[in-house]
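The other protein chains are all here in position, but one chain of the complex has been omitted.
Note that the chains are named A, B and C in the order they appear, and that numbering of residues resets to 1 at the start of each chain.
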Amino acid sequence: MKHTIIRNDEIRSGVFRMEFDFADIPTPGQFVMINCGGNTLLKRPFSICDFEKDKMTVVYEVRGKGTYNLSKMKISDEIDVTGPHGHGFDIFDKYNNILVVGGGIGIPPLLFLSKKLKSKNINIVLGFRSDAFLIDEFSKYGNVLITTEDGSYGMKGYVTDAMKEIINEADIIYGCGPKPMLNAVKDISEKYKIPCQISVEERMGCGIGACMTCACKTVAEDGYHYKKVCKDGPVFWAKEVVF
Amino acid sequence: MKHTIIRNDEIRSGVFRMEFDFADIPTPGQFVMINCGGNTLLKRPFSICDFEKDKMTVVYEVRGKGTYNLSKMKISDEIDVTGPHGHGFDIFDKYNNILVVGGGIGIPPLLFLSKKLKSKNINIVLGFRSDAFLIDEFSKYGNVLITTEDGSYGMKGYVTDAMKEIINEADIIYGCGPKPMLNAVKDISEKYKIPCQISVEERMGCGIGACMTCACKTVAEDGYHYKKVCKDGPVFWAKEVVF
Amino acid sequence: MSLKVNIGNLEFKNPVFVASGTFGFGKEYSQYVDLNKLGAIMVKGLTLNPKEGNPPPRIYETPSGILNSVGLQNPGVDGFLRDELPFLKKFDTKVIVNIAGETIEEFVTMAQKLDIDGVHALELNVSCPNVKEGGMAFGVNPNSIYEITKRVKGVTNKIVIVKLTPNVADIKIYAKAAEDGGADAVSLINTITGMAVDINSRKPIFKNIFAGLSGPAVKPIALKYVYEAKKAVSIPVIGMGGISSAEDAIEFMIVGATAVAIGTYNFINPTCTMDILEDIKKYMNKNNVSDINQIINSINV
Partner (left out) sequence: MSLKVNIGNLEFKNPVFVASGTFGFGKEYSQYVDLNKLGAIMVKGLTLNPKEGNPPPRIYETPSGILNSVGLQNPGVDGFLRDELPFLKKFDTKVIVNIAGETIEEFVTMAQKLDIDGVHALELNVSCPNVKEGGMAFGVNPNSIYEITKRVKGVTNKIVIVKLTPNVADIKIYAKAAEDGGADAVSLINTITGMAVDINSRKPIFKNIFAGLSGPAVKPIALKYVYEAKKAVSIPVIGMGGISSAEDAIEFMIVGATAVAIGTYNFINPTCTMDILEDIKKYMNKNNVSDINQIINSINV
């Protein structure tokens, strides 16, 4: 399962966009597992940011040694990738008004989602700490609203602040980002009674549902149930997830 | 201790010549320790094959994962190298007739040695299993005699066969190669009472004399003594070494 | 060339198994691996009742290894029989069911429920470091090992394998206790207890503080335990712990393993078991070994 790197550019300080050849067609919200080489052992999960015939894009932030190694790879180097894995976002014909909400490095999978949405009215709220990325790409698929924590770009504040202004239009919310953001998005969706799907993260072993390490606590009749982020998710209905 | 690779070519199937920038001036027979990257841990020892102002050459054979990783490195990649380490060959003004004997991947350090020898009469016997390498380079410094085990190049047979024909001329022998060859060279040197220095190999930890892992059995008054290949050697007087 | 090995009265088509807890119930890996080609599948550890396991995080990477603290999340024996066994029965491989009781009685009850068609062997997990009840407490007590083995043997016709923990000083005593209890084989090693700390919060990474180390890092330790266990017993030993290549697998067989199980490395390369199998054949060819049994316990000391 070797794949050749076509592109690996730093699109913002510490954030890279990597493209590699890949044949299997994914759905939005799915992810791939990449062997980052060096002395890493486990493959790392990355959401699919874009896919065109035989070409996959992931956007990643350098956080530890795996993503650091990845950032040092060059065009025509080969990487070991498996996937696409997991259960992505469900797309419904019945919803015309879509609200897409992303934060930080949770934003990449929402690009592929936005591209695949066929609805008329798509509002995309993207939150960054400071420098933004992928804005032009998102603009092709909907109305983009940017928030930054330091106010350096777009609105100053959090995505949840921006969301509130357009929430009344929304028939469904799709979210991906850090846990506190997802928790806040879940709360808003419940308050406004709008269906909401979120993509969650957890550390993974196998990535395919065999090892039970990627537990996500979900509500169950008799209390709670640990579902698998890699197989049942990474996208869950917000109301299912116990934070 | 980062050094930039200037060249890394396959000079014969499975044998590579790597050049990198290096400032510290070595003597023939010394070695460097190279971090081969990937998931190797210990640095690997490699003899210095050549050195010109700020430029070091090593020639290595792909044997395991370290040398495999090394062979995949590209020009301008950086490698972590320490050295020069160890006690190399002693060069004596008093000897005019030199016999240099090398086998297989033990040959590289003898090139740097041959270059530094100032004697008039240098015979160089190089043994290979089949394909030879570095022949042209050696020819600059002495009379080269080649043996191959399969007879594909030069004389068919072992270096020790070829040695016998010119042994009478020799004032000193320098040898490097696989253990059985060194043992045979030692025997010949003792038979003909010719001083002989050989470079031996052992697995290493630190490479600088601190860990006691690179033991070479040597003769001692009270039986034997384990000397350190990395510090006392890798070059020893043949008569010292207990095979 | 014969790759067949025997444990008790059971014949396995080859000695390459997959380790409990790393291969689910086979379904997920069946997209990568032809399950028919595996010597055996050791399924995820089962408890009598369904178990939710420990809160996340449950996995943490260490140098050439992983710490896990799954805490035996599993659907319970009945869930397994209902939802998983039918799928496994479709394949021509051996199914080894790993069971972890909180009490001796639970082991017995599970063994009874599992004494049915499609299950070929039981692996008694007396060595799970990630659960509070039972688990390793049994595994570090030779009397418990003896007792559990004997009681389970009394109620089942299946081959009984006892899975040993490496968290003991002298493995020989524990292997012997299993043999004395009537075990058909012992398997080892389970994970080695370890821990990790988040230096920013100064909290242990895992809620349970400790977790189990597996993967290539543990191989030299596992190999030593297998060698020692084999010296202590005459029943077969199933070796595991850090195997990632045919070379590793052969090392384990040379020191005495009749079969080997691959755990963590399935995560790194999902087809590694197939590669290992092919490379074992190459090794046998190259070394003129016509029967894999010639390798087993052939160490030359």
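Annotations
Just so it is clear, a contact is a pair of C-beta atoms (placed from the backbone, for glycine too) under 8 Å apart; a residue touches a chain by one contact, two chains touch by 3 or more.
Predicted model only: the values in this text are computed from it and were never measured.
Considering the whole complex, the hidden chain is in touch with B, C. Of C:I7, C:L67, C:I145 or C:L277, it is C:L67 that touches the chain left out of the display.
Shown as candidates are B:N8, B:N35 or B:Q197; the residue that touches the absent chain is B:N35. Of the options C:L3, C:I104, C:M274 or C:I299, the residue whose C-beta touches the omitted chain is C:I299.
One chain of the complex is left out; on chain C, the residues touching it are 62-65, 67, 140, 167-169, 192-197, 199-204, 209-211, 213, 215-221, 223-224, 227, 242, 244, 247, 250-251, 254-255, 283, 287, 298-301.
Within chain B, the residues in touch with the undisplayed chain are 35, 39-43, 80, 82, 202-217, 224-226, 231.
Note that only the chains that are shown with their structure count from here on.
Taking the mean of all protein C-alpha atoms as the reference point, the chain centroid lying nearest to it belongs to C. For this structure, the chains sharing the highest number of C-beta contacts are A-C.
Taking each chain's centre as the mean of its C-alpha atoms, the one that lies farthest from the centre of chain B is A. Inter-chain spacing, taken between the CA centroids of chain A and chain C, is 36 Å.
Of all residues in chain A, those that touch two or more other chains are 39.
In chain C, the residues that reach two or more other chains under the touch definition are 64.
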